[in-house]
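Below are the structure tokens for one structure; questions will follow.
Omission of a single protein chain aside, the complex is shown with its protein chains in their original locations.
Entry: chain A
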Amino acid sequence: MENFTPVEALIGGAMIGLGALILLVFYGRIAGISGIARSALFTRDGRSWRLAFLAGIVAGPILLGAILTDFSYSTPQLSWQVIVAGLLVGAGTGWGSGCTSGHGICGVSRLSPRSVTATVLFMLSGMLVATLLH
């Protein structure tokens, strides 16, 4: 477990939870990033708050990079795996009505049976594929 970063994980996780909570308290909305992005792209109603939220999502790492001197992260190489993975993640979160944020954080907090089921399934499926391939 040499890559374990518990302090950053706990602080970062609390920030994620707080951001999601702000959206609930002020807008009464679930902070599901896949659902918000999909609706912003393909639905006209309620586009302005969704676009503002997504602008925040894009701005977060830029801001962090300006504050922290040692902030960097890797990105995947362009490959057919990236395209296939993107299609699977898009179609899967579309059919399953959510991703790690909407189901995994908001839904599990609300003790929604659908979200608990989805979270267990995408965790297991992700672990199976990653462990077989990497």
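A few points about this structure:
In this section, contacts are C-beta pairs under 8 Å (C-beta built on N, C-alpha and C of every residue); 3 or more make two chains touch, one makes a residue touch a chain; residues count from 1.
Methods note: contacts and distances are computed from a predicted model.
A chain of this complex does not appear here, and its UniProt-recorded name among "Dihydroxyacetone kinase subunit L", "Sulphur transport domain-containing protein", "AMP-binding protein" or "Cation:proton antiporter" is "Sulphur transport domain-containing protein". Those residues of chain A that touch the chain absent from the view are 1-6, 8-31, 33-34, 37-38, 41-42, 48-50, 52-64, 71, 73-79, 81-97, 99-101, 103-110, 112-114, 117-119, 121-131, 133-134.
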